[in-house]
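Omission of a single protein chain aside, the complex is shown with its protein chains in their original locations.
As written, the chains take the letters A, B and C, and residue 1 is the first residue of each chain.
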Amino acid sequence: MKLYEISKEPINIQDVIDKVVQREAGAITTFIGTVRELTYGKKTLFLIYDAYEAMAVKKLEQIGREIEERWAGSQVAITHRVGRLDITDVAVVIAVSTPHRADAYEANRYAIERIKEIVPIWKKEHWEDGEEWVGNQLETKAYPSGKPEEGDLSE
Amino acid sequence: MKLYEISKEPINIQDVIDKVVQREAGAITTFIGTVRELTYGKKTLFLIYDAYEAMAVKKLEQIGREIEERWAGSQVAITHRVGRLDITDVAVVIAVSTPHRADAYEANRYAIERIKEIVPIWKKEHWEDGEEWVGNQLETKAYPSGKPEEGDLSE
Amino acid sequence: MNKILFFAHLRDAVGEEFLRLDVSGKTVAELKAELSEKYDLPRMETVMTAINEEFASNDEVIQEGDEIAFIPPVSGG
Partner (left out) sequence: MNKILFFAHLRDAVGEEFLRLDVSGKTVAELKAELSEKYDLPRMETVMTAINEEFASNDEVIQEGDEIAFIPPVSGG
C-alpha cells in the first residue's frame, strides 16, 4: 500500500481514508482540495497540474514523517492529482488519523501548508483570456540561497 | 437531499462529501469520528449510540446555520450513526466546504465541539467487565438552570 | 396529556422509553423533582430538559400536549 502518491487518475477519497484507519484512532480528518471557479473575481476554466513526480513522492513522505514525529500515534496518507482538472475536481486528498481529535485537525493543517512549501507540484491556470503557471500565491517569495530556508523547511 | 441526518446504517463518507461540493469552494474538510479501542488504557469491545432523533436533527441544523453565518460561503453536512458500532466503525462524518482552506478547518472543528455540547446523542461503552452510558467526558458539568448556559450555547 | 421521554441512564432507571402523564401547569423543576423521587433518578442536576425538541429552563411551565424530554449530558461525536 502506497501512503503517498501522485495520481494521473481521479482520486478515490475513501481509498485514501482507508489507509489511515487504525484501532487506536478516534479521529480521522481529511482535507480535500478542489478546483475553485473564482479566484479574486477571475474565472478559471480548468487547471493543469504537473509534478516532478519522484521527488514529489519523497517530499510527501517527508511531510508524513514530520507529522508522525510531532503528533504521537498519527498516521498519514496523501494523494495529489496531476493532469487536467475541471471546476470542483479533486486536486489533493490528505487523510490523518490520531487518537484524539484536536491533533487530527492540527496535523492535517500542517500537511497542506507544507505541501504548498516544499512539494514540487505546479498548477497552470487557464482563463478565458490566457493561461499562466502559478507560483507561490503572492509571487513574493525569493530563494536567495537556491533552496528553501530554515524558516521554510521547519514550520 | 438531507444535509443533517441520524443514520441507523453505516455512513457512506463520499455521500456526505458530495453534499457540500460547490463551484465556489476550494477546500473541503471532513471529520470522521471512529470507535477507538483504548480510552485511558481501558479496552472497549463495542459501543451503542442512541439519539433523541427528531431533536438531534434540529440541533445539527442549528450548528449548520451557526457555521454558515460565521464563515462566509461555507456549506455543511453532518451524518451521525446510531446503533451498535464496533472498533474502527464510523460514528460521525462532518463535511464542510469553504472558498479558502483555513475556514474549512476552523468551521469543521467548531461543528464537532458543538455536537459534543448540544446534540442529544449518547453512547454506551461496553467493556469486558461491564457497560455504562458515557456522560460529558469528565462528568463534571452540571446544568443548574436545567438547560445549557449561555457559555455552553454560544462558543 | 403529555409524553415524557427518557434517554441513556435515565431510561434504564425508569425502565421505560417514555411515560404518558398529564403534567400541564407544572414547571419543569416540579416535574423533575417528582420523577426524581418516584424513580430515584441519579445526577438530575446534570440533566437538561427539552420541551417540544427545544431546550427549556427549569422555570418553564408545561402546556397541555407538550412533549418533554430529559437530556442527560450528551456524548455523541
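The rule we apply is simple: contacts are C-beta pairs under 8 Å (C-beta built on N, C-alpha and C of every residue); 3 or more make two chains touch, one makes a residue touch a chain.
All figures in this text were calculated on a predicted structure; none of them were measured in a lab.
One chain is not displayed; in the complete assembly it touches the shown chains A.
When the whole complex is considered, the residue among A:Ala51, A:Val76 or A:Val96 that touches the unshown chain is A:Ala51. The omitted chain makes contact with just one of the residues A:Gly33, A:Gly64 or A:Pro99: A:Gly33.
Summarising the interface, subunit A meets the missing chain with residues 33, 49-52, 54-56, 58, 80, 91-92, 112, 115-124, 133-137, 139, 141-148.
As a convention for this text, only the chains that are shown with their structure count from here on.
Taken together, the touching pairs link the chains end to end in a line with two free ends. Chain centres here are Cα means. That of subunit A falls 49 Å from that of subunit C.
None of the residues of subunit C touches two or more other chains. The residues of subunit A never reach two or more other chains; the list is empty.
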